[in-house]
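Shown here: the complex without one of its protein chains, the others still in place.
Labels A, B and C are assigned to the chains in the order they are written; within every chain, residues are numbered from 1.
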Amino acid sequence: MDKKRIYADNAATTKLSPAVLQDMMPYLTDVYGNPSSLYSVGAQAKKAVELAREDIANVLGAAPTEIFFTSGGSEADNWAIKGIAESMAKKGKKHIISSKFEHHAVLHSLDALAKKGFEITLLDVHENGIVRPEELEAAIREDTALVTIMYANNEIGTIQPIKEIGAICKKHGVVFHTDAVQAVGNVDINVKEQNIDLLSLTGHKFHGPKGCGALYVRKGLRPEILIDGGAQERGRRAGTENVAGIVGLASALKLAVSTMDERNKRLTELRDYLIDDLLKIERSRINGDRVQRLPGNINMCFEGIEGESLLLMLDLNGVCASSGSACTSGSLDPSHVLLSIGLPHEIAHGSLRLSFSDDTTKEDVEYIAKCIPPIIDRLRAMSPLWEHIKENEKKGIV
Amino acid sequence: MDKKRIYADNAATTKLSPAVLQDMMPYLTDVYGNPSSLYSVGAQAKKAVELAREDIANVLGAAPTEIFFTSGGSEADNWAIKGIAESMAKKGKKHIISSKFEHHAVLHSLDALAKKGFEITLLDVHENGIVRPEELEAAIREDTALVTIMYANNEIGTIQPIKEIGAICKKHGVVFHTDAVQAVGNVDINVKEQNIDLLSLTGHKFHGPKGCGALYVRKGLRPEILIDGGAQERGRRAGTENVAGIVGLASALKLAVSTMDERNKRLTELRDYLIDDLLKIERSRINGDRVQRLPGNINMCFEGIEGESLLLMLDLNGVCASSGSACTSGSLDPSHVLLSIGLPHEIAHGSLRLSFSDDTTKEDVEYIAKCIPPIIDRLRAMSPLWEHIKENEKKGIV
Amino acid sequence: MAYSEKVMDHFANPRNVGEIENADGIGEVGNSKCGDIMKMYIKVDNGVISDVKFKTFGCGAAIATSSMATELIKGKTIEEALKLTNKAVMEALDGLPPVKVHCSVLAEQAIKAALSDYYTRLGVDPEPIVGKIEECNHEEGCACEL
Partner (left out) sequence: MAYSEKVMDHFANPRNVGEIENADGIGEVGNSKCGDIMKMYIKVDNGVISDVKFKTFGCGAAIATSSMATELIKGKTIEEALKLTNKAVMEALDGLPPVKVHCSVLAEQAIKAALSDYYTRLGVDPEPIVGKIEECNHEEGCACEL
């Protein structure tokens, strides 16, 4: 058999689109001037940056002056959360609401703030991996500085009721940030209609370059500066602009949005087909809501096996996937996301995330569907945990 | 005459080297995996990042585990300064020593810290643009948390006595950071021999990509994290790695260092030739020490004219240069660097920075030498300030 | 920080540069500390500005606004010249970057200063006619949005 290579880890990062690279090339070659300088080469770079800003603003329903380029999603999250927290603290507001299954860029920013005296409320995300607006509303206090709830979860792909959350925040006059890193390019977003005050995105999740993202900041809001220095980004984010990256970010986003409807239809079908197929495996389960989830996201658990060994076996079969397994992250606890939806440790260890993109074909999915069951059989055959499960089954313990 | 284009603004940013782009290309095309993932495409990316880290460490005389990738010089400066300040504040040390002519990434970080109760001492840089080690030593106090002095100044190119400063800091047990953004690739650096504890660099100053830099942090030092999140960079700087950028950064640095001696010899000659030539212009002056300066840096003032209009005229003649003029930066005060070496406002407004690179030829320099005098004549002919200067001259006022 | 083509044209080929030997009025505004000085010379015939010249120390926008302002008042009556606003100068140049708005203010003031001088030489108190010429207050006057 030919050596297959199927990339099913698009939620981690995507392949830079060749068309996007094409758009970037002038800025990796001839147009190398500094956008902040006066001469013509600089002016060309400046123009490219400003056009990119407009494009991104258009996609989000924002104004160009509300878009600030960053080095990626993590920086955008840090800036939004720490920046708003610090500026609201001056008004005596030191309470922040978030959810249990945010990305570490959010959770660890909140940890840092907790050490500085902020009080953090992490909302439950329940078994389906979705925040309940009424619980959010109940958590809002007089001194709530910020609500930060991700748009779509990176592991289990569940999409949050952002519009409802935005409306609640607006009603209570609380600033609302959303980490939309997984959602941008996959979901219709309009920051005005959804009452989003700040929104993080990163290019490499939608076939743009790595190391370039953006933060949308609603006009009038002034999060404290994270990276002080030069007058770039209207004095709010210093550093010589990554011009090629910025151009690529905008190009990729436009592309992603223009093909979104068609892709989502196709991927939803592939996803549901594969989920149904894999659910035939004994003691398997799908994690997170089946409907309110990203079109390209599958996250399942298979009892009795451990995620990393499943991944390695898949890799040996040419399939690149991901896991919320502890072993892949250097930590020993399984993914906080899987624990947050109530999975016990031993089940959470056996998780698999498959995430698709435009490049994913029906054949790929069929191949994956054929690949997985024998791997699971093999791993279970050598698993003492599976042995225990089976013994307990015989004894009538489920 | 042919339309010339001479780029003489390499201190602002440089052209990405085609050889470096070549090295980056695999990571902009096929090797798109996430370095933190488990499968083979990710492993290739991971390997590239770790090789780049080793290369950079080698150039600086550091260990690979002491190198942390950032989005550029500004982020590196912010992280080093704010990070060390915050961690030292816990030990009750809230005094920081720096100099008057640091880059804004440093000065504005210090401003932010001053607002949080840190006390900042800015050392004088005197007429020659060089910090005096004895003045630094005298400024050190019991509660000094950090000394941050740039390696070479970005406007006037003066090189600071880093080794002496490092030795003094070591003697007094004070952490020493240097913004070496302008020096790296142009000057021999060894962080161990020079007792440097933290060092910022950015790729786009030595023909590497924009939007990728690094911070060297001596083993054992733990500046507080600026960008919290994932476990990248050993848990100290979150964000999916800009793999192509990191590869380009290392490739460019290796290239710059391997050609350094030859380049410096050549550029020093060109520089001195042009300085001598331009000093023949009436009421012109060179800013900063003539010897202790970067080989590719010229910074001069021409009385009676304003820098931006000089730059625009040069641009019309195909020469891209830069100015410390207020008008180029959006501020109305002239460059704080030129004021710091004692220039009066009206003279500081008339400054010109020419900065060279490997690509600069003898012909380029000769062209510039021919280009400038008539432009200055023309601008002076329409300058009421020049008129006043001349009138005063006649009256015997200098 | 990009200039319009009009601005670049008036910068590269400024109209009315120079001095007028026996000017009827000379005005100078700005100061070298801030980086802009504009000096405007006018010749007045029967209430009409028959000639105008300028000298400017300053940035590209300062030179271009001086040039455009002189073009806009040349051949106009004093009344018309006094109505010239910095906005009109900016519009004639197809706009200016926000940080450069103060240059157009300076150009308007230079004209007023020259006309003040004209009236003063005639022994007429200029203030009721020309108004007070305030120094451009950089602190608040110039939107610095960069």
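As a working rule, a contact is a pair of C-beta atoms (placed from the backbone, for glycine too) under 8 Å apart; a residue touches a chain by one contact, two chains touch by 3 or more.
Everything quoted here is computed from the prediction, not taken from an experiment.
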Using the touch definition from the header, name the shown chains in contact with the chain that isn't displayed.
A, B
For the chain not shown, which residue from B:Lys46, B:His177 or B:Lys210 touches it across the whole complex?
B:Lys46
Among A:Glu86, A:Glu306 or A:Asp358, which one touches the chain that has been omitted from the display?
A:Glu306
Interface residues of subunit A toward the undisplayed chain are 304-309, 312-313, 316, 325-332, 334, 345-346, 349, 381-387
Note that subunit B touches the absent chain at residues 36, 38, 43, 46-47, 231, 234-235
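The working rule: only the chains that are shown with their structure count from here on.
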Taking each chain's centre as the mean of its Cα atoms, which chain lies farthest from subunit B?
C
Suppose each chain is reduced to the average of its Cα coordinates; what separation in Å results between subunit A and subunit C?
55
Where the CA atoms of subunit B average out and where those of subunit C average out, how many Å apart are those spots?
39
For subunit C, jot down the residues that touch at least 2 other chains.
1, 145-146
The positions of subunit A in contact with two or more other chains are 36, 38, 231
